[in-house]
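Take this structure first; my questions come after.
Note that this complex is displayed minus one protein chain, with the remaining chains in position.
Going by the order they are written in, the chains are A and B; count residues from 1 in each one.
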Amino acid sequence: MLVLSPLLVPLITALLTALLARHAAMQTRVSVLGAATQLIFAAMLLIDVLQGGRQSVALGNWPLPYAIEFAADALSAAMVLIAALLGFATVLFGRHWNETGMGMPGLQPLLHGLLAATAAVFLAADLFNLYVWFELMLISVLGLLVLGGKRRHGDAAFKYFAVSMLGTLLMLGAVGMIYGATGHLNFSALRAASIQPGLAGALPAYIGLLLLAVLLKAGAFPLFAWLPASYHTLPAPLLALVGGLLTKVAAYVLLRLLADVFVATPGVLIEALGWLALATMLSGVLGAAYHWDLRRILAFHIVSQIGYLLFGIALATPAGAAGTVFFLLHNILVKAALFLIAGLMWASAGHYDLRRIGGLYLARPLLAVLFLVSAFSLVGVPPTTGFWGKFLLLREAFDQGRYVWGGVALAVGLLTLYSMSKIWVEGFWKPHPMQQPDHGPAQLRPAATALPATAYTAVMLLSLVILIMGIFPDPFIRYVDAATARFWTGALR
Amino acid sequence: MPRSALLTQAARPLYWLMLAAAVWILLRGHNAPGGGFIGGLVAVAGSSLLAITLGPAVARRLQPLAPLPLAMSGVGLALLAGLAGVATGMPFLTHVWTDMGLSTVMLFDVGVFLAVWGALTGYVFALLDNGRQTP
Partner (left out) sequence: MSLMLMLGISLTVAAGVLLALSRDLFRLIVGLAVLGSATNLIVFMAARPGSLIPPLVEAGTQQLSTAAANPLPQALVLTAIVIGFALLCFALVLGAWLAGNSAGDADQLRDAEPAATDAVKPPVLEP
C-alpha cells in the first residue's frame, strides 16, 4: 500500500483542491499540506525499499503477470522522492506568487494531478499503464498551459498538443504491437519474453517505434522544437515543475525500457541513440546561446541536458546507467531551482529579457549566491552535483573508448558556462538599463516590493539539497550504483 | 438561429428519458455489456441535447453539480471503491461484494459514470459558450 501512496496522496489532494475551487486561501493550504504529505510518504517508501528491497503491489489482487502492477525499486523510489521534493518546493514557491497564469482555481488540482501522474509513471511496472499515466501527465500540462488565458498561452498549448498527440499515437501503436508480439505487458514478463529468439526479427522494429515516441516526449534532436515553443509561457513555479520534471520523466522511461526491460535491444539502436544524444546536447546549448529571454535560455538548456541523459543511456553499461541516474536526480533539482531563480529575477527586475534587466548583484545579493550555486551545478564546476554527474558519465565514456562522445560532452559543458556567464553578467553585474548614472543605489523595477519569503524558502530548500549532494556525493553515488547494478545485464531482480 | 418548437418542447422529456437510459446501461453493465463509461456517454448526450436546444445554463441547472465537482466526485467515488479493498487487507482496487448484490465494483462504475458525465459536459458547455471560458 505504501507503494501506491505517492500516487494516491496527490490524487486525493487534487480532488480536495478541486472541490475547494471557490475558497482560494483554503485551497492553497490544502495544496501545501498535500504536497508535504506526498513528500513524507515518498521518503517512507524510499526507506522501505532500502530495507526490504523491491516493493510491489498487484492491483485488484489479480495474479501476476496479468494484474496491473506498481512496483518501487531503488531507482523508482529515488525518482518519486525527488519529484515529491520538487512538487513541495513549487507549491511552496507558488503560494504568494503573482504572475499571469497563477491564482486560477484550476491550478492546484492540475498541479497535483501532474504530481500523481509523474509518481505513477515512476512506479508503473506495466507498459500500458506507463502509457496511460504518461498521457495523464500531458493532459495536466496542457491544462496548466492554457490557464494564463492569453493568446500566447493558447498558441503554446496548441503546439504542445499537436506534437504530444503524435507522440501519444506512436507510443500507443508501439505498445499494442509489442503486446501483439510478446503477449505480455508486465515488465518482468516482457523481459523474459523479449529474449526469445523467435522475436529477434520483429521486436526491434517495435522497440524502435517506442523509442521514437519516448524521444519525442523527451525533447531529443530533432524532435525538440515543441519544448522552447511552449514552456516559456508558464509562470515561474509551474515552469520549474514542468521544465524540471517532464522531459526527465521521459528520460527515466527510456532508461527503464532499454536497461531493465528490453535488455536484448540490438546495439545499432543504442549506437544511434548515442549520436542523437550528441546532436541533442549541441543543438540545445547552441539554441540557448542565441536567446536573451531567461526562460528561453533555460528551456534550451533542458534540451541540452536531455542530451547528457541520452548519452548516459547509450553507454549501455551499469556504470553508465548509474551516472545517468545521478545526473537525472541532479538535473531535476538544478533545472527547477534555476527556473525558480529566473522567476525571482523577473519579480525583482521586472523583465525576463536579459537586455532589459541588470543590477541584481547589488540589489539582491542572496539571489546572486543562490543563482551561483545552481549555475555552477549546471555547468559542472567541482564540487557540485553537475560535476559528479558529468564525471561519472565521462569516466565511463572514456573507459569505453568513446572519445568523440566524451569530447563533445565536455565542449557542451563549456558552452553551458557561456550561457550561465551571460545570465550572470547581464542580469547581475551590469547596471540596470533604466538606471541613471550616479543616481544612488541599483535601481529595480519601479514597484519592486520585497519578494515573498515562501518563494525564497523554496529556492533555498532546493539549493540546500543541491549543495549536500555536491559536497557529500558518496552516499548518493553508492545509492545509484546499487540501484543500477543489475541494469543492462538482463539479470532478474 | 430559429429554434424548432418541437425540439424545444421535447428536449426536457428526452433529457430525462436519456438519463434513465444512461442509468439503466450503467446498472446493466454489472453482468452484461454496458457500464459506467457508456452510461456516462449517454448522459452526456442528454445534457448536450439540452445545452444545444435550451442553452448551457439550463443544462447546468439540471445537473446535480457543476461539471468539475461532478467529475471530481466521480473520481472520488472510484478512489473510495479502490480503498474499500485496502480496508479488508487486500491490495488497492480489490473488489468487495456484499450479500445484497451491492459491491465496490458498482461504486467504481458509478464513479466512472459521474466522471465521464462531469468532464465531457464541462467540455461541451465550454464549446457552446464559444470557448470564452477555458476549462
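Note that a residue touches a chain if its C-beta (ideal position, glycine included) is under 8 Å from a C-beta of that chain, and two chains touch if they have at least 3 such contacts.
The model shown is predicted, which means the values in this text are computed figures rather than measured ones.
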| item | value |
| --- | --- |
| Per the touch definition above, residue among A:Gly176, A:Gly208 or A:Gly350 touching the missing chain | A:Gly176 |
| Residue of A:Ser5, A:Thr37, A:Ser76 or A:Ser230 in touch with the missing chain, whole complex considered | A:Ser230 |
| Contact partner of the left-out chain, one of A:Arg54, A:Arg356 or A:Arg395 | A:Arg356 |
| Selected from A:Trp292, A:Phe391 or A:Trp429 as touching the chain missing from the view | A:Trp292 |
| Where the unshown chain meets chain B, residue by residue | 31-33, 37, 119-120, 123, 126-127, 130-132, 134-135 |
| Interface with the undisplayed chain - residues on chain A | 66, 128, 132, 135-136, 138-139, 142-143, 146, 150-159, 161-162, 165-166, 168-169, 172-173, 175-177, 179-181, 229-230, 232-233, 290-293, 296, 354-356, 433-434, 436 |
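One rule holds for everything that comes next: only the chains that are shown with their structure count from here on.
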| item | value |
| --- | --- |
| Cα-centroid distance, chain A relative to chain B, in whole angstrom | 35 |
| Residues of chain A defined as touching chain B within the complex | 1, 4, 8, 11-12, 14-15, 18-19, 21, 57-61, 106, 109, 143, 146-147, 149 |
| Residues on chain B engaged by chain A in the complex (per definition of touch) | 68-69, 72-73, 75-76, 79, 85-86, 90-95, 134-135 |
